[in-house]
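For this view, one protein chain was removed and the others were kept in their places.
Every chain is named by a letter (A, B, C, D and E) in the order it is written, and numbering of its residues begins at 1.
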Amino acid sequence: MAKLKGKTVAASEVEMIEVVLPNDTNPLGNVLGGRVMHLIDMAGAVAAHRHSRRILVTASVDYLDFVHPIRVGQFIILKSRVTRVFHTSIEVEVRVFREDYMTGERLQTSSAFVTYVALDETGRPRLVPALIVRSREERQRYREALERRRHRLAMAKRAHLRYFDKWQPKRR
Amino acid sequence: MAKLKGKTVAASEVEMIEVVLPNDTNPLGNVLGGRVMHLIDMAGAVAAHRHSRRILVTASVDYLDFVHPIRVGQFIILKSRVTRVFHTSIEVEVRVFREDYMTGERLQTSSAFVTYVALDETGRPRLVPALIVRSREERQRYREALERRRHRLAMAKRAHLRYFDKWQPKRR
Amino acid sequence: MAKLKGKTVAASEVEMIEVVLPNDTNPLGNVLGGRVMHLIDMAGAVAAHRHSRRILVTASVDYLDFVHPIRVGQFIILKSRVTRVFHTSIEVEVRVFREDYMTGERLQTSSAFVTYVALDETGRPRLVPALIVRSREERQRYREALERRRHRLAMAKRAHLRYFDKWQPKRR
Amino acid sequence: MAKLKGKTVAASEVEMIEVVLPNDTNPLGNVLGGRVMHLIDMAGAVAAHRHSRRILVTASVDYLDFVHPIRVGQFIILKSRVTRVFHTSIEVEVRVFREDYMTGERLQTSSAFVTYVALDETGRPRLVPALIVRSREERQRYREALERRRHRLAMAKRAHLRYFDKWQPKRR
Amino acid sequence: MAKLKGKTVAASEVEMIEVVLPNDTNPLGNVLGGRVMHLIDMAGAVAAHRHSRRILVTASVDYLDFVHPIRVGQFIILKSRVTRVFHTSIEVEVRVFREDYMTGERLQTSSAFVTYVALDETGRPRLVPALIVRSREERQRYREALERRRHRLAMAKRAHLRYFDKWQPKRR
Partner (left out) sequence: MAKLKGKTVAASEVEMIEVVLPNDTNPLGNVLGGRVMHLIDMAGAVAAHRHSRRILVTASVDYLDFVHPIRVGQFIILKSRVTRVFHTSIEVEVRVFREDYMTGERLQTSSAFVTYVALDETGRPRLVPALIVRSREERQRYREALERRRHRLAMAKRAHLRYFDKWQPKRR
């Protein structure tokens, strides 16, 4: 297992583009938050698949902000890149941009950090290749990923003790 | 504006149920993370609409965890309730459960905190009614919402300085 | 088989809520009848699953009325409850309401009676638990279900003699 | 208004064919009842539009039976024809068939009677052309449509008195 | 294999009708080209299935023109018929019409030629029945299909030499 060769950030980077159709919008003509979330999950998953070449499940989403609306008549561009791996999990940063098809203007509208867990065919977690970070920015994102992970685990622990653990499966 | 009458948590609580169809799943038969995210956004938005009776936009999603998979042949149950309001924004907790349609067994699979901003017809933020919290649990969630908000704003500030602010609209 | 324990109406009652998206509407902005029918089938099926915990097929729909339109910008609320069981089939009443998200006003827009048949894994009909009816209203719906069934069978028989039976499978 | 020229049954008859895709099915591979209902509404609406050339709303569905399942790998064929008009409403019979794409075998799987109301641009009911019935079968369906209407109105009246009228709009 | 009985053009002709819903359109209210292409593929496939009663894959699309737009509030009518078979492949002509639901006016908006290949369960090409052409028009389309095929093969060969052959599978 130790023999898994590391991969660079660039080796799994993804850029997706989607055309906003009426079906993706709320009655005001803005893209639904839930539609953007679905695309963020897809864009993040492609990067994580390219890094790991494994079956993946989405484990968590954090710091997802919607700063500007995206409207009918604009393109949605998603850029995703792996920021760090933790044995069997992969954190991916996904940034979302809108591009106006008439003016060409682009603006970042969202960003998010999505974590995936790699599984084998029987559903057990599997090691993923190490991430080779090179540039100053890659190293900074790598360091911050650890902070995010610690905060996430601390919060999850509190939440689990409070909400999940009291809750028992029951039949109805 | 000060005359907006407060509303209780119970007044806007929501329970949604969805049947998992093949279209909602990945090739392994598990519900897609992005599909669950879309439903979380819908369930949270209904609670926020019931509390505010305003036009809303999704502003952020945090602490979204996927702890157990949901499969074809199970129901997705979503429960959402307002945890706190901050002048023009509303934090909603959304919990996700799966219910097996053959055994009736239920299990919490996800939880998330989604924040919505209330707008008037011209797109400017509008005050929303205060939240009346009564039970010990409601008061606890209310206090923790402030912590979450502070952490979110701190992170957003760092993220904005780093990623958004350097980035300028350009034409292509 | 006689040992199947009866279940109350409350044990399987369902409330669903859906947000009307542009995709659900006709060019006038009203929800499509066919979309409401799909939701009625889903809401009825959840109640029938909760009562029977069996594989189910939809057998018939009757007395489905559309009294008021539902528009973009409104929620669709569906309430379903078992009205009677007949050995292997389950009649469910589904009522549909619209809730305006700005005013909170609610109005019943449709009702329907949907009958499901419970099957085992090989596709043969299976007995379902008896329905325990308690309130005066539950007993009334229970009695009327028998009338509806008789009318349905009488009509089906006529229809079958006329349309189905004359019609023979053929190859083209 | 009396000058609206009558139209024959043949002038508005419709035949639709749909390919069953995985998205249309339940986890067992059978087409969802709600999907068939949506197609029935579409097929009936096309016939009613061709007869009336008016804006239409679906008013009611009756005697909808599901006699045989339709599976992935089969075509859904829908045939609809106007059976009678009542001033501003149009009753359409819709029959559903499955056609196996490998064997070519066809079998009727459902039938239903759907009633549409014709509206003008302001939403008020409008007269529709009379139906010219010629064959013995067309005349028989025409006579039976009256029976169905009477039964429907009688049931609707009871249902309205019981369920709808007691229910008052309320704010939440 | 030589015993496959020929079939007439009429034996596999298809007419489909679809109602344009908001989800099928671009922000200007016109049906998306890609939506029409999907329907052309479906309509062509039904005719090819009826002719061959085989598993089919779409092999190519040619001469697809969009001459007039189709708008929300119109029906899409597709007519498809087999024009010629070449051992294991079937060329189908698909014509697309719009029908205005208020005026009844019909206009051809597109036509295309789609070629399908018949396969057995293991994915190998299978012979399909010969096409029996009778009318002068059927014979003309039959002759022209050969021209189209020759042009297609000539172009495909050039394209393959240029684009496909230089391109080698690689791992990323």
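One rule holds for everything that comes next: a contact is a pair of C-beta atoms (placed from the backbone, for glycine too) under 8 Å apart; a residue touches a chain by one contact, two chains touch by 3 or more.
Keep in mind the model is a prediction, meaning the values are calculated, not measured.
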{"item": "Shown chains touched by the chain that is not drawn here", "value": "A, B, D, E"}
{"item": "Contacts of chain D with the absent chain, listed as residue ranges", "value": "11, 21-23, 50, 72-73"}
{"item": "Positions on chain E contacted by the hidden chain, ascending", "value": "28, 30, 32-35, 37-42, 45, 55, 57-67, 69, 95, 99, 103-108, 111-112, 151-152, 155-156, 159, 163-164, 167, 169-172"}
{"item": "Contacts of chain B with the absent chain, listed as residue ranges", "value": "22-23, 25-27, 32, 172"}
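Definition applied: only the chains that are shown with their structure count from here on.
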{"item": "Listed pair (C-D, A-E or C-E) duplicating the A-B contact set, over half by residue number", "value": "C-D"}
{"item": "Distance from chain D to chain A - Cα centre to Cα centre, in angstrom", "value": "46"}
{"item": "For chain E, residues contacting two or more additional chains", "value": "22-23, 50"}
{"item": "Chain-chain contacts as defined at top", "value": "A-B, A-C, A-E, B-C, B-D, C-D, C-E, D-E"}
